[in-house]
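What follows is one structure encoded as structure tokens, with my remarks underneath.
Just one protein chain is left out here, and the rest sit where they should.
Letters are used for the chains, namely A, B, C, D and E, taken in the order the chains are written, and counting of residues starts over at 1 for each.
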């Protein structure tokens, strides 16, 4: 099992979510982060004083999938998150040793996501 | 050392925190995330236009512990986070290679958590 | 490649960010978390009822770097995040198997950070 | 045209479409230049006062919003608008007639503010002022709306929206008019017993708080308010600034509430009433802060505000009957009652904003205070009841006040309890556990009150820009930039 | 000293520094004790009304803030302050003179409120009231500022700040004064055709909405408002409580807007106008909620508020011409128009706050309503036009109203469209895509409206405490603590 962590633009999330759901990966989490990278800093002003903010709001997407699904998910992300301009973000893949579905207590890969056909209906 | 990441319901956190502290695991972090999974989407309406929100607010719990403590912590989470209904969430276990306590600069397993008996008092 | 996750005080972030940028590590992400550890709980009161809040606001810093850069970054964090008092936080190092720069689609270590000299100018 | 009317508002309206007797009277008088200046002078002040009281709707809204969690903030807005609207139409249709027409038990003239002949005779208790009848309606309606707003303070974060609508119709059309008629509409408590309630500690605030109790007992506490062991939990509201805005607006509104109850300006009484009101409120804040500090060790922001409200409620009845020097005393006692009352009540029932204490207990205290402090000159001037205990040494007036309080409470509680009981059995009072957890905004209104807090970039949901039309990215004008060249 | 003046305000001001004829008149009269009480009485009421209308600026600000995303909240504050200021100076310099001076097409006297001789002759249409001219200026200026505020409702979250400034000068100095002159300033529509618009459904609200349409057509929708398939997306505002605050303040302000349009108190008319206003607004809220519920199945908070606004706009023109019983009818119809209008318009053009519907469509409906419901006694009293359809059976007045609406719309739309066209070609109307995405607060004003939401611990950016001066850490006083000893 692998965890895919992607730092993306806000507007990239929804297309990614839709595609992933269609592909049978409905299960994921996102959170608001602030990131710095190659993107420019913004100089803000307040009552005369200046402050340069090097951080830009980004969305962090976390999705744990079976190892053999990693490429599918990464590709979906790269496809939609890309504008070709600085600030598009990064995708990281990390190992996961165990996973549990709390509701049932089951563990293992099959707990991670729904089955494709199921998801297919879902988006119908 | 392992990192335990759990995506749970808000109301599940407090019982988990209390049990973990009792067990000698006072150290953890949480953050607000929005998740999608098998749970239903909510259709919201704004001035006529509809939008289906597939994301539900969840709490992400992060706790790094010594490898031999993983099961204890996971069990505590499963025990309290479970309502048996869709939306209960997931628990993931991931490898951690090194840990440092900033205050002292020490590294290694013993920096991770307080000792059981200590914690015991704490909750007294 | 490794991912460095640090839970630090708010006021520690800016000095760390500046030093890392100077060292050629401009790329990182932060998020707001709430943490519990050895730090004391605060008892809050609301219309007579009491509630003890065991959680303190912290900043979670995430930075993925090439394996040979880990120590440099960890040291920078330890240096600035340390006040010597309880609540300073922790730093964790975790394995990363793959990384992609979304903008270009390239993968591998070189996508992670800017080159030192480049960054050097940046801070000039 | 009669048809349009009926079609739209039903038979009841029929009476409304007769020639506009009264309105026309004023107009004719004005036309013939025989409308005395005094009408305009008194009407201006009472109208100003009415508008200040109307503004209190915003005060109640923000007091409640501040004490609610973010997921329940929006519904308060819809609630206040709906209730204010229903109150207006019902009070016009029949409320005003019941409340101020002639009769010991209830008035019977002036439905739709029509066909009542001479206003000074039709609504005798307000005869001392020649302000126009529409002015008096605006002022009295604003009181009804305040009383109704008070009812809902105990019901935050779990009540079904429809309950607001149903009860509002009954309350503004029947319960409030009759009960207030008894106390200051010329009814039996006032005329026959000489009960004193200048601006409505009982007639407005206690009535509202009684309704609030009646619904709370059948509604139950919010999820999570009481632990498995029954101990109360704090459920902090989401915004003290909004709470503060509410309190400050209410305080301002009270300068219309009490001084406006002179129903005119020409007797020069209203500024003194304003002074009395200010002194009581100030003492209330300080006493409440001190009491809370003594009990809990902190300077409780909420109690400071509740203390102001409680003291203002308490001084409402006496404001036109007592000397200024008694005001700080009356207010300070209310300020002590507030925290103690809130702490005590919170142990058993869930009153998120402290309405039962601030409007209920303090309303009772204020009404009784007349029996203690009413001054001879003012009892005589207002021509209701006798001076208070400290002047007469007699408990007579105090007894009358107590009787009035009990009667009004019993009457309003019974009718309200029955109304809510009927609602509970039919439509239901409370949302489901899931809806309560999700919050009323999303579950009752289909959208959060603070969408961005719950939906990531909501405007982008289901939105995928056509590859072509991604616009060129430039640098924000307001921003100077430092380039970090790509490695 | 003339030099100071010119240096600072330009030649135009020259006229302003002549001896203060009119102001002095009032003063002399007062000095010689020959200033009749009626002047003070009428002036007090009209001034109170003017201040209530001025407060509506806050209402518009928070209605817009609530309906904006958090990243565009601050700019509204700067906008409202700037526009209100420009409106004041321009309306003083020439707006008032154009609007209320003598003339079928436009007035020509009273620039800088100077040298107009006898105010009652100089501004005849307001002659029925002897309130001081400065009072009347304050009241009429507050109307101009409201009309201007309405214009911007359609432009949120993407317009360049400078556009506000440029258009405000033209609007408050020329467009509004001339158009409003025709309708209620003594111009041809009013005097020659007998158009009825008591407080400005057309003269204030439709004019504003027309400007709003003119700019929207050239500005375009917000990014993300319409998907690649052209279907509309919801872009929820960030705060329903702020929206509610705006609505409640506007509602309050309307009790100055309509009843103040009597321009005096001595005829005893203003309280009746207030009653009419209240009844219409109440019906509007309920009708709007019902309609939205029927269409979308939820109790729409925004529609409840828009319904109130729409009904208040609709009752504005008839408020001084109709009997109270018609008010709920007029308001309810507006309440139905609001959701239907918003849904329909939203399909094609992006009007974030629903200004086109609430102020435009409802403004038209309200103006036409006079043609239907104006009562004989009030047509006669106001001395403009004839009673409405239901009394006369004739469509004459309705036709006049319709003609007035069309004329005003055509005139204002043409001038506004040209003005915005010129701005677009020169300065530009719209920020860049990046600026829009970043939000107007940061891109136009260099700082977020809610900095903490976007900057982590902003005060610490670039801040590294000298190792020495890190202060000792103690325990917050307010907090008792439980020690967890270090392992």
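For this structure, a couple of remarks:
Please note the rule applied: a contact is a pair of C-beta atoms (placed from the backbone, for glycine too) under 8 Å apart; a residue touches a chain by one contact, two chains touch by 3 or more.
All figures in this text were calculated on a predicted structure; none of them were measured in a lab.
Across D:281, D:358, D:379 or D:455, the single residue that touches the chain missing here is D:281.
Considering the complete assembly, chain C touches the hidden chain via residues 11, 34, 42-46, 51-53, 55, 57.
Where chain E meets the omitted chain, the residues involved are 1, 4-5, 8-9, 13, 16-17, 20, 23-24, 26-27, 29-31, 35, 37, 39-41, 43-44, 47-48, 50-51, 54-55, 57-58, 61-62, 65, 73-78, 80-82, 84-89, 92, 112-113, 131-135, 137-138, 141, 161, 242, 245, 298, 441, 444-452, 455, 458-466, 469, 471-479. By the touch criterion stated above, the residues of chain D touching the omitted chain are 37-38, 41-42, 44-45, 48, 52, 69-70, 222-225, 227-228, 233-241, 243-245, 247-249, 252, 255, 259, 265-272, 274-275, 278-279, 281-286, 289, 296-301, 304-305, 308, 323-325, 328-329, 332, 375, 377-378, 381, 390, 431-435, 438, 442-446, 478.
Operating definition for what follows: only the chains that are shown with their structure count from here on.
The interface with the greater count of contacting C-beta pairs, when A-B is set against A-E, is A-B.
Residues touching across the chain D and chain E pair largely diverge in numbering: under half of the numbers involved belong to both copies. The set of chain B residues that touch two or more partner chains comprises 26, 31, 34, 44-46, 51, 55, 94-95, 114.
Shared interface positions of chain E, i.e. residues touching 2 or more other chains, are given as 224, 233-236, 296-298, 300, 438, 442, 446, 456, 461-462, 482-484, 486-487.
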